[in-house]
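A short write-up of the structure that comes next.
For this depiction, one protein chain was excluded, whereas all remaining protein chains were kept in their positions.
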Amino acid sequence: MARNKKTDGVDESTEPGSFAPNKARRTFLKKSSALVALALTPPPVLKAAEMEDQVTAAFEKVKITLHVNGTRHKLAVEPRVTLLDLLREDLKLTGTKKGCDYGQCGACTVHVDGKRVLSCLSLAVMQNGRKITTIEGLADGEKLHPLQEAFIKHDGLQCGYCTPGQIMSAVACIREGQAGSEPEIREYMSGNICRCGAYPNIVNAIMEVNQSGQKV
Amino acid sequence: MNQFQYIQPAKQKAAIDALTKDAKAMFIAGGTNLLDLMKRGLAAPEKLVDINKLPLKKIEFNNNGLRIGALALNSEVAQDKLVREKQPLLVQALEAGASGQLRNMATMGGNILQRTRCPYFYDIALPCNKREPGSGCGALAGFNRMHAIFGFSDKCIAVHPSDMSVALAALDATVVVAGPQGERQILFTDLHRLPGDQPEKDTILERNELILAIDIPDKPFAQKVHYLKARDRASYAFALVSVAAALATDKNIITAARIAMGGVAHKPWRLFEAEKFLEGKPVSEANFRSAAELAMQGAKAFNHNAYKLKLAPNSIAAALKAAAGIA
């Protein structure tokens, strides 16, 4: 992480915290932490971290309930945890991918209450009570969702990393009524980057499913 | 990202009070820009006040025009029958922005308040007066292909990134905001600031003021409209230059014109002079060209954005032609 202020190429090693974000962080540490007070007491770092866990659990975590792929999860999460990290790290649902973490690639697309959203730009606490569907929840048991079938048939994937996001987005695209033509599909799927370049095959897969009239 | 407290008040007053009381608190709605900023260390609130419980999602029409709640999602507004019928320019601008997923998350209020995408702002190892006042403007003598040609200062040459805001600026919209002292209305074109000596301030809003709604008056220029967006790739990219054009005509005579540009200034850039020039004149390519040239007076380019001096007038004329329905 960058910490030095620079002007016109001259590197001034700065007084730490001379601009807002840093200052905010430091003040926060100073103020809010019974935690840091604990951590600052020097016993071995590991131990401090353990004590820290308890304090954090008591003061910092927020209890939420999420319905993920039909299963109810009661969770306690730090407010800063994104829905994406919660799915991948805590619920071990790694089908939802982290491609950029800044809402610029679409790999983390999931459905929240039926709408496609980017889980990397959603805080888990803000989804309390909502129904989340990830790629793992799309198939009906062993029976693949029509779009999953179509992606295989049309080879709408290569490395597979953008694929869950593409499929979740494609399902939404059809449900939104924005898959009526190839140009329309291309426009409304443009939030999902595929670096391998499977785009034409993905469009074919979506066209086929949409034209088949199957329920998605 | 630092740790922070999270609250979700059900009442408007509680939300505003939370920010009034706590200097390190911030509102969050869609989060599509704020989380991005927090992840990169550009915002570090100690408390997030989630306003999504507030009843600010309504889209309604009365005699004066359209009122859109600040928490209405971009996608909901773009798909709303009433909006599509009354304000097609807004719909075009919304659909030109971001992606399907982001439009499903981004709120109207948040879209207005999104911060610049200047790379110097985003990289905390580089100087930026907007992020760190006094550190210098990295873009001024740096990579400034995306940057302003109007209204900049030597402190900041960043541009406002929203497409939607460009349409709202053109449509004579106002925003309704609430603060500790009550509500006030702000003309959309007055909401965003030019950088001047305080580029860290994007708008004239106080930090504890909350956008409640956007009012778009029902005017005769609302139907002959076009939103043109030039960009590096055909979708999911910020504008190099964009133009929102709206015309009212009577037998080929322009009775009212509204034009705003995106990608050229620290705020949606209204072309008042060009509008005035067009009013009373016949619809013609020549007049649109002249209006475009008039609009470009005072434009100044930097190392990498001189192309905008040509792209902008071309786009103005093209958007006006499209709005007027002439080929």
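When the chains are written out, they are named A and B in that same order, and each has its own residue count from 1.
One rule holds in what follows: contacts are C-beta pairs under 8 Å (C-beta built on N, C-alpha and C of every residue); 3 or more make two chains touch, one makes a residue touch a chain.
Just so we're on the same page, contacts and distances are computed from a predicted model.
Peer 1: When one chain of this assembly is omitted, its UniProt record names it as which of these: "Spermidine/putrescine transport system permease protein PotC", "ABC transporter substrate-binding protein", "Acylaldehyde oxidase" or "aminomethyltransferase"?
Peer 2: "Acylaldehyde oxidase"
Peer 1: Looking at the full complex, which residue from A:66, A:83 or A:107 touches the chain that isn't shown here?
Peer 2: Spelled out, the listed residue whose C-beta touches the missing chain is A:107.
Peer 1: Can you list where chain B touches the absent chain?
Peer 2: Against the missing chain, chain B presents residues 1-3, 41, 117, 119-120, 122-123, 125-126, 138, 141-143, 145, 228, 230-238, 240-241, 304-305, 307, 310-311, 314-315, 317-318, 327.
Peer 1: Write the list of chain A residues that the hidden chain touches.
Peer 2: Touching the chain left out of view, chain A contributes residues 1-4, 6, 8-9, 11, 13, 16, 22, 25, 29, 35-36, 39-40, 45-46, 48-49, 52-53, 56, 78, 80-81, 85, 88-89, 92-102, 104-105, 107, 134-136, 138-139, 144, 148, 151-153, 155, 157-164, 167, 182-183, 185-187, 189-203.
As a convention for this text, only the chains that are shown with their structure count from here on.
Peer 1: From the C-alpha centre of chain A to that of chain B, how far is it in Å?
Peer 2: 26
Peer 1: Under the stated contact criterion, what part of chain B meets chain A in this complex?
Peer 2: 1-6, 8, 24, 28, 30-32, 35-36, 38-46, 48, 50, 52, 75, 98-102, 104-105, 123-127, 131-132, 135-136, 141, 234-236
Peer 1: Any idea which chain A residues touch chain B in the complex?
Peer 2: Touching chain B from chain A are residues 1-8, 18-22, 24-25, 27-28, 31-32, 60, 62, 78-80, 82, 101-103, 106, 109, 115-118, 120-123, 125-126, 169, 172-173, 176, 178, 186-193.
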